[in-house]
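Working notes, beginning with the structure itself.
Note that one protein chain is taken out, while the other chains of the complex remain in position.
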Amino acid sequence: MGLKYITTINDREYLVEILDETHVTINGQVHLVDFTTVSDQPVYSILLNGKSHEAYVYAEENLWQVLLRGILYSVKVEDEREKRLRAAAGGNVVLTGDTPIKAPMPGLVISVLVEDDQTVSKGDTMVVLESMKMQNELRAPRDGVVSRLGVKAGESVERHQVLCYVGATR
Amino acid sequence: MGLKYITTINDREYLVEILDETHVTINGQVHLVDFTTVSDQPVYSILLNGKSHEAYVYAEENLWQVLLRGILYSVKVEDEREKRLRAAAGGNVVLTGDTPIKAPMPGLVISVLVEDDQTVSKGDTMVVLESMKMQNELRAPRDGVVSRLGVKAGESVERHQVLCYVGATR
Amino acid sequence: MFNKVLIANRGEIAVRIIRACRELGMETVAVFSEADRHALHVRYADEAYLLGPAISRESYLRGDKIIEIALKTGVGGIHPGYGFLAERADFAQAVIDAGLAFIGPKPSAIAAMGDKAIARMTVAKAGVPVVPGTEGEGNLRDEDLLVAAQQIGFPVLIKATAGGGGKGMREVRELKEMPALLTAARREAEAAFGDGNVYLEKVIEGARHIEVQIMADQHGNVIHLGERECSIQRRHQKLVEEAPSPFVGDDEDFRNTLGSVAVRAAQAVNYVNAGTIEFLVDSNKNFYFLEMNTRLQVEHPVTELATGVDIVREQIRISRGRQMRLTQEDITMKGWALECRINAEDPHHGFLPSTGKITHLNPPTGPGVRVDTGVYSGFSITPYYDSLISKLIVWGENRAEAVLRMRRALEEYRIVGVSTNIPFHQKLMNSTRFQAGQFDTRFVEERFSTQYGEEDETTPELAAILATLVAHESLQQSAQIVRRNERDTSNWKWVGRWERLQR
Partner (left out) sequence: MFNKVLIANRGEIAVRIIRACRELGMETVAVFSEADRHALHVRYADEAYLLGPAISRESYLRGDKIIEIALKTGVGGIHPGYGFLAERADFAQAVIDAGLAFIGPKPSAIAAMGDKAIARMTVAKAGVPVVPGTEGEGNLRDEDLLVAAQQIGFPVLIKATAGGGGKGMREVRELKEMPALLTAARREAEAAFGDGNVYLEKVIEGARHIEVQIMADQHGNVIHLGERECSIQRRHQKLVEEAPSPFVGDDEDFRNTLGSVAVRAAQAVNYVNAGTIEFLVDSNKNFYFLEMNTRLQVEHPVTELATGVDIVREQIRISRGRQMRLTQEDITMKGWALECRINAEDPHHGFLPSTGKITHLNPPTGPGVRVDTGVYSGFSITPYYDSLISKLIVWGENRAEAVLRMRRALEEYRIVGVSTNIPFHQKLMNSTRFQAGQFDTRFVEERFSTQYGEEDETTPELAAILATLVAHESLQQSAQIVRRNERDTSNWKWVGRWERLQR
């Protein structure tokens, strides 16, 4: 018996079953598959019923990102058991607490326009980053108070690095 | 104090001393050097007194092979102590015993024209290999007797794999 | 006549220039920042010298150090490429003062074209049309601007004098909304640049960006190499260029008009070497001088492929004092050339810059494909310089063939480790409006969606299968690691027991 997965793209669910090395079903339809990695990279070559495709597939933020013919798909893959557990736990997680302000790109901090305990309004510019001669203004995603400010002008930051938090007014 | 090496190319010796990260001397002359590997490969980029060169450097059969602008140099590098020890041991090692017959290239064994205990004369064809549609005849390097024949027609062999030995007539 | 050139640049353009020198049998000297020791221009040059830290102003903008290295290494000329010091008249002058050839125009021409107001005045005097507006007329008050706007005719654009990047910019469609928009523009300009002055410019509707490549030698010969169209832009950054322009098309008269006007503009400043006159062209083929780039352009290869002229090689010949071998009659465009700028930026996340190590790279090759690049597999993209990592240029017998070839080349291009805008280009090449040549400079921002929804049904299914197979494989592998660890643990236990038995 094969392994069953529930795979979701843009709220649309696909039931994918891996039968053996060369067969998968999707929503009950059987496909002949020859699947291999290229150059030990996250680049995959697939022959699906003879049709040759290639995609760049990598994990990011709990999803699988599939870059296929210039189109990026964010895909959730769960095995049946996982899916059941999630259903039992019920609903989406509600965000609480402070909101982290993350660097959307790697770069240099050009200026920091806020300080700890400062009150900001949604849309206020907080930090200006520069990378590859392109400046990016990070704005407050909500009203609140700045805390745990961790960068200053002149420093380098990585992509997704948390620069500070914006929390409920204390 | 730097590390001293005696480096030999085609019987010509060079005294190379590594002074520090950015200086070497060769036969007493000091050079400014900026040396780094490229793409984590055995490809090296060197800026020698500002001149930019690139070479493929790898070890083979106790020598360093340097492929530089299309020219292959086989280089022996010994530190001074090693060199002294070798000098003390005296002269070259005289080859004795059976001579191994090695595959000069990877490929398929097309035919084996000898068998164990067979007497061969220098120049006799012993094994025929094929690779990339090119056939290569392996000939006896000396008069002698074949022993430890390890391949048969239809098999694949790796480069430098020992196929059999030719030894003194027993 | 010199035989050794210093290239005061980095990246693909430094490599491009080194190649031209090598193909002329000339020696090359590269300069590099601490971030660029592994860069291709350092590897390919005959000599390479460190300038300083990564930040441009401490390395690639250090004209003094560059001239010092040039003198020390005995080069005869300096090629500035584009960007960095390429359009700095003071640097060009310093190079000449050091007794070296500056491979580019005279400092006076750089200066004349570098000041927008002077440039507009100079070319207007030579009979070249300029975009109607008040730029260069000094800092006008609101009352004067309201009068001027009516003379220019609506719609007009309010632009910050100190400006750039869209800050302090407002489009005015009729007189009555103008006072409020002027106040807003001045306030924004003041906040952004500490200078509230603004000027007006006529809005060219449906404008296309069409530019003309010119070449001039030291013997008074000036020719043009036809036009390029660069209307595919995003935030004033060119993304795709082509030669010829699909808008100019078969209209040889219009082509010749643009060309001779460009030659006149160049002659107005006694121009020498390669340069580009940029025009805005409206749908009625009215054209307006925008600016002159007094240097090699990023997009010069499309002209090279369409005309067969090696522009960089010609630049070097000219700066060596040679007479151009080409006359205007020798220049014809054949077939069609397209260029896609491959930038290290993520088209799926707002085109933000992407940095990191390129772990795998497979460039497209084969007939009609040219790649100009400064990167390779194993090279790290840093945040210090601009995001252009490669230019993919194709030639076809006609535009349709060039587009098909570009599609196959984009499909073949594999870059792993950093995000690139290749997916953007793939989508663009599939767009019927692009294929039909129907676009203006606002096309990408206003009419070209980066939302991907209109694909056929089978593609998401394929993505679902791929993601599931990769997820499955990754689960199997982690299971194996767990199993191996289990065994390791028991081995370890077993060894422990064995050791105890020994005691």
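Labels for the chains are A, B and C, by order of writing; each one numbers its residues from 1.
Everything that follows uses one rule, which is that contacts are C-beta pairs under 8 Å (C-beta built on N, C-alpha and C of every residue); 3 or more make two chains touch, one makes a residue touch a chain.
The shown structure was predicted, so the numbers you read here are calculated from the model rather than taken from an experiment.
Seen in the complete assembly, the chain not on display touches A, B, C.
Listed residues B:T99, B:Q118, B:N136 or B:Q161: the one in touch with the omitted chain is B:N136. Residues 34, 36, 38-41, 45, 47, 50-52, 54 are the ones on subunit A that touch the missing chain. Within the complete assembly, residues 3, 5, 7, 9-10, 12, 14, 16, 18, 24, 26, 31, 33, 35, 39, 41-44, 46, 48, 53, 55-57, 59, 64, 66-73, 75, 77, 79, 104-108, 130-134, 136, 156, 159 of subunit B touch the chain that is not shown. Subunit C residues in contact with the hidden partner, per the touch definition given at the top, are 15-16, 19-20, 22-25, 44, 301, 304, 310, 360-363, 365-373, 376-378, 396-397, 401, 404-405, 407-408, 412.
Here, only the chains that are shown with their structure count from here on.
Between the Cα centres of subunit A and subunit C there is a gap of 30 Å. Shared interface positions of subunit A, defined as residues touching 2 or more other chains, are absent. Multi-chain contact residues of subunit C (touching two or more other chains): none found.
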